[in-house]
Structure formats: C-alpha cells, structure tokens
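Every protein chain of the complex appears in place save one, which is left out.
A, B and C are the chain letters, set down in written order, and residue numbers restart from 1 in every chain.
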Amino acid sequence: MKVRIGVNGFGTIGKRVADAIARQPDMELVGVAKTRPGFEARRAIERGYPLYVSGAGTPEKFAAAGTKVAGRFAELLGQVDVVVDATPEDIGRENKALYEKAGVRAVFQGGEEADVAEASFNALANYDAGRGKRFLRVVSCNTTGIARAAAVLVPRWGVSRWDVTLVRRATDPGESKKGPVDGIVPTLEMPSHHGPDVRTIYPELPIATAAVVVPTTLMHVHVNHVRLTRPPADTAELVRAFAATPRFQLFRAGDGVDGTPQVMEFARDRAGVGSRLSGDMPENVLWERGVRLDGADAYFFQAIHQESIVVPENVDAVRAMFDLAKDRDASIALTDRTLGIARS
Amino acid sequence: MKVRIGVNGFGTIGKRVADAIARQPDMELVGVAKTRPGFEARRAIERGYPLYVSGAGTPEKFAAAGTKVAGRFAELLGQVDVVVDATPEDIGRENKALYEKAGVRAVFQGGEEADVAEASFNALANYDAGRGKRFLRVVSCNTTGIARAAAVLVPRWGVSRWDVTLVRRATDPGESKKGPVDGIVPTLEMPSHHGPDVRTIYPELPIATAAVVVPTTLMHVHVNHVRLTRPPADTAELVRAFAATPRFQLFRAGDGVDGTPQVMEFARDRAGVGSRLSGDMPENVLWERGVRLDGADAYFFQAIHQESIVVPENVDAVRAMFDLAKDRDASIALTDRTLGIARS
Amino acid sequence: MKVRIGVNGFGTIGKRVADAIARQPDMELVGVAKTRPGFEARRAIERGYPLYVSGAGTPEKFAAAGTKVAGRFAELLGQVDVVVDATPEDIGRENKALYEKAGVRAVFQGGEEADVAEASFNALANYDAGRGKRFLRVVSCNTTGIARAAAVLVPRWGVSRWDVTLVRRATDPGESKKGPVDGIVPTLEMPSHHGPDVRTIYPELPIATAAVVVPTTLMHVHVNHVRLTRPPADTAELVRAFAATPRFQLFRAGDGVDGTPQVMEFARDRAGVGSRLSGDMPENVLWERGVRLDGADAYFFQAIHQESIVVPENVDAVRAMFDLAKDRDASIALTDRTLGIARS
Partner (left out) sequence: MKVRIGVNGFGTIGKRVADAIARQPDMELVGVAKTRPGFEARRAIERGYPLYVSGAGTPEKFAAAGTKVAGRFAELLGQVDVVVDATPEDIGRENKALYEKAGVRAVFQGGEEADVAEASFNALANYDAGRGKRFLRVVSCNTTGIARAAAVLVPRWGVSRWDVTLVRRATDPGESKKGPVDGIVPTLEMPSHHGPDVRTIYPELPIATAAVVVPTTLMHVHVNHVRLTRPPADTAELVRAFAATPRFQLFRAGDGVDGTPQVMEFARDRAGVGSRLSGDMPENVLWERGVRLDGADAYFFQAIHQESIVVPENVDAVRAMFDLAKDRDASIALTDRTLGIARS
C-alpha cells in the first residue's frame, strides 16, 4: 500500500517535491493544489498531476486561463493520507486546521514557525524524530544545509563552537520584483534566526549565525568556522568525512568550479544523467580547497541551492512519518537513487 | 547509413549540440573533443560520449584530472563525415585547415566570419542554401532570432524597413569573470554587426540594428519595429503567424510571464516533459501583449536564449548538407520532435 | 524680490531641487517638507533648510528620531509663492487641493498625469509655455531626455519618424528592495507611455517608444533612430548641433567612457569643479562615436541620469512661471552657471 500524498502549493518547492514524490515506489502523488493559474499551473497538467484549486482560487478562474482542474482542494484532501504543504510563509499554519479537520497528516516547510509541527526534521540529522509523527516540519534551505554539515561534524568530532556567515541570495531566478540590484543588505538581527532554527534539530549546538543579502539568484553561500572538540588528524580526514556522506558534493581543483555560477552549470549539465532530470543541486556543495583544518579549527565554505535542497528531505519526512523504511540510511538511499543524488 | 559526426568544442554550445545529435535517428555522435579537463569534460563521459583531446590539450593532462580520454582529436577526425565546430570565436577558422586536410565537412558557428563557409544558414530562412555544402556556418544566437522572425514576416508581408535594438546579456550564467555588474554599455559601432550578419541570409533586408549590453545572464531581448510592405489586417493576424511557425513560443496575459526570469523558469519547468530534457529555450520567445500592429508598423519584443537557440539549427545544418530530409519542413519537424520543441 | 519657494518631498528629486534653488539669485528656498524622519531629513537640517512635516508625519515622530522641525507643512505653505512638489507618484495630484486653497502656485513632476497642470514643461523645448502659469508639470526624466533631443532635431531638420528604445534602470542607487536582480523585463504596453508623454510638449511628433527594464541603478540609456525631414550634410553636423546645445555632454573616443559606469564616474569626478557640487549628470549624455547619419536616418545613443536630469528643469519652470528671465536662453544660462552645467 502506497502512502497517498497531496502537494499544496506548486511554486519553487512544491513543484519539485511533487516531481520527487512521483518517482518514489512507496508513495503515490494523488494531486497538487494551486491558488492561481499560469505557466506553473499548466506544468502540473503537462506532467499528468491532477490539479486542484486551493485558497482564494476558483475553477472558473483556471478555466478562464484555459486550465482544467480536477476539483477543489477539499476534494484532494479527501483522498490523501498526508499533505506536503509548500505554501508561502505563514500560510501553512493557517492550513493546519484544514488538515486536522480532514484527519490527514502534514509536512510543513521551514518558513513556518517550529511549533506548527511536533518536530523539526532533517533526514541525516534526526530521521528518527520524524517516525510516526502527524505533523512534521522540514527545516528551511539554510538550516538544512547547516544540519547536514552538523550531521557530519557533531557525531565524529564534537562541536564546541560554530560561527556561520550566511551570504544569502536576494531572490529566486524566476522572480523579477525583489532586489537589491546593487548593494549588500546585512540582516541586523543578530544572531540571525538560522542559529536558533538549527537548534530545533541540535538543541545544544553552540552555533552563532549572521547573514547578509546580496544581489544574486543562484545559491546561498555559508562561510563556516567550527571549533571541534576532538578534531581529526588533518584536513584530508575532514574532507573524506564530507565526501563519504550522502547529499554532499565536493569539487576539486581541476574541476573548473570557481563559484556558484559554475556549480549551477554543473547541475544543469547533469540533468538527464542517470535518474537526474532537472538542473537542480540538492546536495551541500563544498570545495576541497575550501576546507581547512588548523588545529581544532575547521573552516569550510558550502553553497546551498535554495530551490532544491529541501526536496529530498520532504520525501524522507513522509517516509519517516509512515515508517516506510527500516532506517534513516535506507530512506536516504532510496530517495537519492530515485532522484539521481550521488555522493561525491 | 547514419551521418557520423564529431563535435569539436564542448562548452555552452558544443555540449548542447552533442546532446541534440545523440537523439537524431539519422545521425551518429562518434565523439566530442575538448582542450581542457574539468567538469564539462566529465559530463561527456557521464553521457557516454567518447571524449578526445583537441588543441593544446594532452591525454596526460586529462588523466591527471582523473578523466580518461579516447584519444586525440586527429583520431576522431578519421572516423567522421562532418565536424560541428563549437570552438571559441576565430578558432573555427584555424581549425578549417584540419578539416580540409582530413577531407571532412564542417559546420561552423556564428562567432566566425561569414566567409569561413560556403553559406550562412538558418533552417527556417534558407534551409536549401545548406544542401550539399561542405562548409556551412550557423549564424549567431541574435542573428538566428532575427532570421527566424524574418522567415515569418518577409514572405507573408514584405519588409520595407526594420529596426532592432538588441538588449544583450553580459555573459552566460555559468561564467563569473565578465561584467558589467551595474551599468549599461552601448555598442557604439552603429549599425551593430548583427544587421550585416542577417544579410548573409536575407541579402536585401533593409534592417538596422543597435545594441547595448546589460548586467544579466539569462537571455537577450530584441525590441523590434518593422515597417511591412503589405501589412496584415490586424495584430491578431500577426500573432497567429508567429504562433503557427515552428520554434516560436508565445506567452499570453494569464501565463504569469513578465520577463526573462519567468521565461527561463518556464524552460526549467518543461525539462522532462515529453522529449525535452534540459532547461533550455531554443524557441524565439514572444509575448502576445508585446506584439502590436499600427497600420503598416509592426512592433514586437522577442527574447533569445543565447545558450540554446542555435542548437536545433546545427542539427538541421547537418541534415541539409547531407540531404537527409526531403525538405526544410521535414528536417525541422524531425529535429523538433526529438528535442521536444513545440510550436505555441 | 525673490520668489519664495517651498519644496514638498525631500527624496531623490526634492533634495536636489532644493539644493539647486538655494543657489539661484532670484529665488529663496523658504523650507522643505518631508513625511518621515531619517538620514535624508537630517540632510535638510545639515544644509540649513528649515524642515517642515508633511503628510501623515508629526513633529513628535521627528523629535523622537532626534530631528527638530520648523513646523507643519501648512505653515510652510503660508510663507511661499510656489511649491515644487517632488512627492511620490499620484501624491502630487492629491496635494494640488492644498496648494489651490493656500493660493500658492505649484510645479509638479512627471510622475503625475499631464492634466494635473496647465502645461507640461521642458526648458529647451517649450520654455514660453510655462510663462505665467499657476500649475506647471516638469516632464519625467526619460521624457525630458527625449524633449531636449527633440529641441535639437525638430527645429533644425524636422522629424518625420522617431523610434526610441528605452533601456531603463531598475531602481535608484539608494534603494534596495526592487529588482530584477538578473533578467530583462519588457514593458509590454506598446507604445510605452513615454511617446504620448513627449507629445504633451511636441504635440505632433511622430515618435514611437518601447521600453525594457534591466538590472542597473545608474542611468537609463535611449537607443534612437530618427528619420529627418531635411537632413544635415553629414554626421559631423549632427554632432556639432548636439555639442552646441546647453545640457548636452558628448564623450569622444579618447575619453575612456565605455558605458554608464564611466559616465557616472565622470560625474563624480566633476563634483567640486567650478560651481558643480554633487556627483550628478543633469546633461543628456551622448557618445560622438554613437552618433551616425545615414542619408536621412540619424542614429544615436543617449544616457539619462534619472536622479538629476529634471533638476535644472524645475528651476527654469519656476523662472518661467514668475517671468523672472527675459527669455529661455537667459533662464537656462543662469541655471546652468549656478549649477555648474557646461555644454560640451
């Protein structure tokens, strides 16, 4: 029996999660929901996903735009075991009452406050925390990136102090209204919300985060300095640990990857290789030359593709909630095989 | 018997042309050649394309980067009927001597001067000019976009005057060294080279082009004003003509496509729909609301994806040279079906 | 007797107009008004301009931010002959009732519809139309740029057809919220509103305008093609006409000015030379190599500094309304001398 899933919200995250779920052998994508017609709505039809109207949308509005829908969101709710809610920030919380009333479970995104769910989730870091839950929250793109890195560092060497500067993209590549066009905007709130958010997964982690926003659309970049409690022997050991972990992509000196433009070019290049279809980069991206150990101090850059990094995490979240895999590694392996995510 | 093809140069254009050729039933991709190792070189291996070393490269250098090559470019040359040369500007001309000596034909790109080849080529505009040629040149991305539009306008209504302002992207998305970061740089040469280049295909076309470079990586946008000799009845007829032509994509008011960010988002969304794999947009992109007829004066915007628009043209160029299709429309139809290029 | 002036709105345009008025021998800057405290409000104090609170602002709010104001806007209104209204789009029209009630005249900006005033104004083009008016509207930055060029072309050679593509800056340099970050957004409305706006000054001008928005903050660039009725002998004559006209700055081959980054660097370099204080470029900027005559067809690029081009026009507008100068040329000469605006 496959778990029956609806995806509510079919924007940047929702459409990718729908594609990912459609490839899982133990899940059935029953339908997706959207409030407004447009090219992203038509994409659902093109891919054969039953499309439902949610929020303030109406079937008439969709019909006027030439898009035939399968019904209203309430009808989708009646056919599913769980909803992945990929609606904009704070809408997920509003939707929760609907899910409770319909008796369906839900996965929320990191734009919601942590208390919307029973637990915050990252597959590598706390897969078991998701088991059997009715409401789970996949942490945001930046928090996911940090949590994965923590899953490498914390169990192996202990972390006594972690500073992260997040250099954040201004907006997504498909958006044209937000800036800045030329300038750097510091997030004056310090520490930024990312540190506390990581502690929804690693409650005791001594992490401090600070953020700036810069005029790029491609990826975030994290600049990390971690004081390790029981450090490894050398930089090479640190690099090997990242390389041996699923969902990490390391670039090496000869690769010709200088920055995020080349990382995303690499991602586009891999589309269609193996099971990898889109031009996404759901892995944490590190540069081997950008990892350094100096005594107990580890330094590394990592680039985070805000559009796709949480996609495999949503799949694993469902799997944990319904106990579909025997353990974390089995779930991750299945997700990654179906999505063409390879370790370095 | 399939035509045996080598692709020389495996960057932005070459890798896309290789993918396209690999999908043609009447062509065989024998191998690709590159001068330097790196992630783009590995991409060839991942896709199963035999990789040869060209230019100043050596198999040893590739081996040092962990990339095993099939041999040197000369060996590839011995196995093919034709080379698609996608090397950087002016290198194609240098390579021509190699092709002549090896007795193979060649398709050059628009970065070369027109006299490198027997004819300049655009499938819609002058397919027959390519038939039987030994050396053919596919015109550049901007010229291809204009030539396609001319193929719609010239035969139907005649053109008595055409002004194009080309708003050019600064560099490709996978590049990080070129600017400008903030600013507009006019191409002071007037008319820009694009007008004369269009006349390698439409010798008498009364076209004047001017260009500026702006800080974007996604697409070029052309702003067109065409005085038609025998104008259509109304804007709708003009729109219908574009919509009825292969390799044109029209967006309508309800589509939610404001500018090039949404166009490329649409392109990414279509990856994997039908035979369309990558996130490219090889079509001329028009907005229905951005087409207007005022008496004999037609105005329209079109967006041109510099990375992919020439890809189907290279395929058709080979087909014309070897007379593989009964006519233009048959070649275009086959190319477009295999690449998932749909008319609007 | 000097004309007593208040400036309502102290943002990008208002603060520059205030500085310009403060330097006029025949005008007195009585005060400026702003709705919100902040660094721009403090700038007024630093320059010794009495600051009044307008709109929804209150003296208490300003006091809380440490800024002492001279009173409310109504008090300023009681002391002036004319207000230069530099408030955001559509607010000017709302304010008009206040001005009428107070019996003061007003100069509005181009963000208002033309019917807010008795006439639309550009000093070079229609200075006399402003004489004695109670309500005058200085046309927007782009329209000002075109009107000035028309003042060169129309009387000398006649214009039988004019196409302008406006490549527009996304937002001003001091703003950080608006985009696009990477992309080109066409203004699908065609012709764009600029053509009709130019005709508020040149009613019969056969001009068609189209616009795109690009990710830059520095300047707009216009790409012009003008069919002249009685063309000059050669390009040189065309260049000489621009160079001989006030408020035109021509760059030549050896100047090292490739695009708008260098134009604004030049502007910053001139700050403090002669009477020129700020880093603005209120002139129309042309490149000699970017001007070309081909028979009756004239082509030229011009760059327009959206922050400052209307500043001298506002000064001349006041002068025309109160008949302070004997004619257009006298007004322009005085304005330009006091502001350090030189012809090429």
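As a convention for this text, a contact is a pair of C-beta atoms (placed from the backbone, for glycine too) under 8 Å apart; a residue touches a chain by one contact, two chains touch by 3 or more.
This one's a predicted model, so the numbers in the text were calculated from it and none came from an experiment.
S.K.: Of the residues B:Asp182, B:Asp269 or B:Glu313, I need the one that contacts the missing chain.
M.R.: Within the whole complex, the residue contacting the unshown chain is B:Asp182.
S.K.: Specify the residue from the set A:Asp19, A:Glu40 or A:Asp182 that touches the hidden chain.
M.R.: A:Asp182
S.K.: With the missing chain put back, which residues of chain B would touch it? List them for me.
M.R.: Residue positions of chain B that touch the missing chain: 170-171, 173, 175-183, 185, 215-217.
S.K.: Contact with the hidden chain only, please: which chain C residues?
M.R.: Interface with the chain not displayed, on the chain C side: 15, 19, 36-40, 43, 46-47, 64-66, 173-176, 181-182, 217-218, 251, 254-259, 261-262, 264-266, 268-273, 277-279.
S.K.: Residues on chain A that touch the omitted chain in the whole complex?
M.R.: So the residues of chain A touching the missing chain come out as 163, 165, 167, 169, 180, 182-186, 188-191, 208, 210, 212-219, 221, 223, 225, 258-261, 287, 289-290, 292, 294, 297, 299, 301, 303.
The rule we apply is simple: only the chains that are shown with their structure count from here on.
S.K.: Does the chain A and chain B pair touch with the same residues on each side or with different residues, judged by whether over half of the numbers are shared?
M.R.: same
S.K.: How many angstrom lie between the centres of chain B and chain C, each centre taken as the mean Cα position?
M.R.: 42
S.K.: Mind checking the centre-to-centre distance between chain A and chain C? Centres are C-alpha means, answer in whole Å.
M.R.: 47
S.K.: Hey, what residues on chain B touch two or more of the other chains?
M.R.: Residue numbers touching two or more other chains: 182, 217-218, 258-259, 261, 264.
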